[in-house]
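Here the structure is laid out as structure tokens; the discussion comes afterwards.
As you look at this complex, bear in mind that one protein chain is not there, while each of the others sits in place.
The first chain written gets the first letter, and so on, giving A, B and C; residue counts start at 1 in each chain.
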Amino acid sequence: MTIFRDMRATFTIAVIGILFMVLAPTVLELFAIINLTTAIALAMLALSLALVWGYGGILCFGQTAFFGVGAYAYTVAAINSGDAATAILIAVVVAIIFASVLGYFMFYGRVSDVYLAVITLTVSLILFSLIRRTSGPEYKIGDALLGGFNGVTAPPLNLPWDRAYFLFPEHVFYVAMAFLIIAYVFTAWLVRTKFGRVVISIKENELRAELLGYDIRLYKLLIFMIGAAIAGLGGVLFCNGVGRVTPDVFNLYNSALTIIWVIVGGRGTLIGPVLGAFGIFYLTSALGTQSTINNNLILGIILIIFVLAIPKGLVPTVRDWMIERKDRRIQRVRERRIRTRRTRSSTQNAEGAGE
Amino acid sequence: MNKGEIVLETRNLSMHFGGVRAVDSVNFTIWENELRCLIGPNGAGKSTFFKCLTGQIRPTSGDIVIRNLQVAGHQSHEISSLGVGIKTQVPNVFDGLSTEENIWLSARRWHNTAHANRLTTQTLDRLDLGGIREKTVGRLAHGERQWVELGMVVVTEPWLVLLDEPTAGMTYEETLRTADLIKTMNETATLIVVEHDMQFIRMISKTVTLFHEGKILMEDTLENISSNPVAREIYLGQRSNKLEQ
Amino acid sequence: MTFNKNRRRFLAGASIALAAPAIIGRVQAATDDIKFVSILDQSGGLDIYGKPMVDTTKLAIEEINADGGLLGRQIDLKVYDPQSSIQLYTQFATQAAAGDKADVVHAGITSASREAIRPTLARFQTLYFYNVLYEGGVCDFNCFCTGSTPAQTVEKLVPYTMNKWGKKVYVVAADYNYGQITAQWVQKYVSDNGGEVVETEFFPLDVTNFGTTIKKIQAAKPDMVMSALVGGAHVSFYRQYAAAGMNQSVPIASTTFGIGNEHKLISGEEGDGMICAYSYFEEIESEANASFTSRFKDSMGDDAPALNELAARSYEAAYLWAEAVKQAGSIDRMQVIEVLRTGLSIDGPSGTVAIEPKTNHALQNVYLAELKDQSFNIVESYEAQPPTDTLLVCDLVGNPNQSTFYFQNGLEAAGIEIQ
Partner (left out) sequence: MDLNLVIALGIQIIYGIANLTLISLGLAIIFGMMRVINLAHGEFIMLGGYTVVISTNAGVNIWISMLIVAPVVVGVIGVLVERLLIRWLYGRMIDTLLATWGLSLLLIGLVTSIFGASTATTISPPLGVVSIGDYTSSAYELLLIGITVALCLIIFLTLKLTRLGLIARGTMQNEEMASALGVSTPRIYMLTFGFGAAISGFAGGLLAPVTGVLPTIGVAYIAKSFITVISGGAVILAGTVSASAVLGGVNGIVSFLTGPTIGEVALLFAAILLLRLMPRGITGRFFRKGL
């Protein structure tokens, strides 16, 4: 199978991820580990959009809807069942179902492009408006009160075989990092399967894919649902990192931010948006520690410089640069070889002449 | 002449855009192993007709029957899935992918990976695309992109092929090769070709259907049509000399 | 609570991790300074509230430091800007508590932000001050809520204005927990005083067109409008209300107008006649306040924003804490809390502010003021008002081991009858 050769870069990155997962808690302070969990959750959201948009060509402006739905579903399920494992499963399933309904509605209605962006954004904003209203006692699912704008406290992860044992922040970090690595390897594998290639072909040319006999609506729906599952899982990790879920996750700022991560990291790559999310997470956190200059101002300037200087996004730019360097090296080696050959042959000639 | 089985038939097929009747009650029939060219001046409705056949647009009324199956209003992929190969007017290829990947994606629709790989290699050889195998299709010349798309049709081994202006933008050399390819395909498949280029039609055609104002004006050999005064009238102006070529 | 056992285990884990900073290799900043962390929005939509609060906090800390600091040590003020994002609140609270090892955290504007960080600060046993007026109901041993609550402001404002204007009240409020619960308090106090709420309307925070509502108010013909609108977009309401000539016929009372210095945003003729209730107005005439406002203007220069309850209370809360540290003679959290809960009081620009030990809220003066030419004229003042709303549900003296927000889901859920 060529899959292992194809995925060499993926596995390299996964190994780096595992090393980070093991080493980080011994190097970093506790608060950094706790906050990293939040960053990992956001990276998961970025990964899901990298798949859906970067590979599936679906400009989903409301990917946070699935992230938030996942977070809420986890919280509600965990409060009711007391078992985090079940709750995670429920969260992912709910996100998938939600995406299937919304996706069916859009793709089978042939909505695409910026029109689809607006529908998804609008769905997210509707959730934002509606959940904000749920502060009253009547908004109760089982034992869980939704809590309106203030949100709900998310029960921490516990062990499936010992529900009374709640995980420490370091352990939550391990779980989050493991999920991220698995999701990354899974998506990298997925885009190399036949399914993945068809999805990419749909992004390249919908009509052609359709004329080949592929039901593009179905493929889009499926990739959308897979993306939602990953985003939902990200939501689960997010409410574990923050300890709470609030309707904020659905607002315009966060919807736009998700798109920004993907652009910054580079569309058409999976690791790019993940790094984009981490990068912007650390940037906003670092900026928050100062208040001399307005933070919007600094962030705005950085993003503008970024888009002008690194237009293709982080990872594609680095990749191109590396390829170019490699090419140049090969070129140099070749030239040197030719040169040596030439000198050698001329010496040989000379020697021959001498003989 | 024994025409064999009917492969595709339309009955009273109409397509209206607002008040415009782009296709107006067209009754069209094609028999097995036939190669039929659709011609007509710009706006005659042949491209709209083609889009109805391929499911790109849903006709206003009427029937399209492919092998006894009513397909009017079906999605493109459903029609394609019957084993119909389709090539559109503008080259519709996956610009970001390589030639090989383009053809593989087409083959893989019908066959498992191993078989698809084999078919891809065969088709690349058959169409002489080996030289641009790894190249990104978006960077190829127009004619080459047309050939890649033809390759995507050929590799599926269709029994009915619908081609919309397959030689647009091709050099004379390429047009000749395309004519050969189409003839070869015709050995195992029925073909409908929408074309402007009279020279090309002359190379391949047996029967020609002339469209005019959304209707079929006549259906005959090219010689008979070219000598028909009404047909000449329709092609008046720039088109008239084309007919005479 | 089933959580208790696990929380203890969790805390144990957390403290083990805390006790082992040596592994990290990073030497904690060895300065002897006392760490005071402030987490308040300096950018984004909530900065209209956060900026003055940080300004006065800085002033208080500078003054205390200039006065020789506390226990002979200087105070190191660290300000985080959560950029109007709940997620950043949690992050910075974690960083302040577990990273900076803050001795006290003053933080939070919205209840959502407070609820997001309160558990974190409790978990890491970091003393917490919340200095914003809010809907009441927090009952947390570790958390001191110094802002005014509806029982202190709405309870005074409603009978005063109903007496003055009439008994039919139309309520407009921001559509989130604060607005919803405040509307319930208004409802309660209106009916307690024999009036009638003819209609209550809630607005999303980004609504800028209030035309339909103004027509509905005209149709309902109330005697007064009670507003709990919040944020920059909602300023539009007051302007459109005045533009339709309504400010001449149906006056507005509010417990939120002015807290983002809205009275400076709109013109005199648009705002004149509104009556608001807070525990502090810049216009209070007292020596303490005059000195405070002039010191503030000196430190800020020409850019000095108007002072409001949020700003003044942030300043006073810093002094409350400092006083507690002085009296405790230590920065140990439990000792400081014990001193605070003895009913510790200070005299600040708003008058005397004291901690009420059953609720960890503040006993404070409340003022009613009428707006005239972008300034408030104090019309009524009430001394040492207790937080009777929170007192209905909270008794930290009887049961100190609490960390609950009772009004999270409204008043009826907390067992308070509205009508």
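Going forward, a residue touches a chain if its C-beta (ideal position, glycine included) is under 8 Å from a C-beta of that chain, and two chains touch if they have at least 3 such contacts.
The model shown is predicted, which means the values in this text are computed figures rather than measured ones.
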item: Touched by the hidden chain, restricted to displayed chains; value: A, C
item: Of C:34, C:233, C:253 or C:414, the residue in touch with the unshown chain; value: C:233
item: Touching residue (missing chain; options A:33, A:65, A:78 or A:125); value: A:125
item: Chain not shown: contacting residue from A:48, A:240, A:254 or A:295; value: A:295
item: Chain not shown: contacting residue from C:44, C:69 or C:159; value: C:44
item: Residue numbers in chain A that touch the chain omitted from display; value: 105-106, 109-112, 114-115, 117-119, 121-123, 125-126, 129-130, 132-133, 252-253, 256, 259-260, 263-264, 267, 293-304, 306-308, 311
item: Sites on chain C contacted by the missing partner chain, in the whole complex; value: 43-45, 47-48, 51, 175, 201-204, 206-209, 211-213, 215-216, 218-219, 221, 232-236, 239-240, 242-246, 260-262, 264-270, 303, 305, 374
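Everything that follows uses one rule, which is that only the chains that are shown with their structure count from here on.
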item: Whole-Å gap separating chain A and chain C, where each centre is the average of the chain's CA atoms; value: 37
item: Euclidean distance of C-alpha centroids - chain B vs chain C, Å; value: 73
item: CA centroid of chain A to CA centroid of chain B, Å; value: 42
item: In the complex, chain A residues that touch chain C; value: 26-32, 34-35, 38, 82, 129, 132-133, 135-137, 145, 147-151, 153, 156, 158, 164-166, 168-170, 238, 241-244, 246, 248, 253, 284-285, 287-291, 294-296
item: Residues of chain C defined as touching chain A within the complex; value: 2, 5-6, 9-10, 13-14, 17-18, 21, 23-26, 42-44, 54, 78-83, 85-88, 90-92, 94-95, 97-99, 110-112, 115-116, 119-120, 175-178, 180-181, 202, 204, 405, 408-410, 412-413
item: Sites on chain A touched by chain B in the complex; value: 194, 197-198, 200-201, 203-205, 207-216
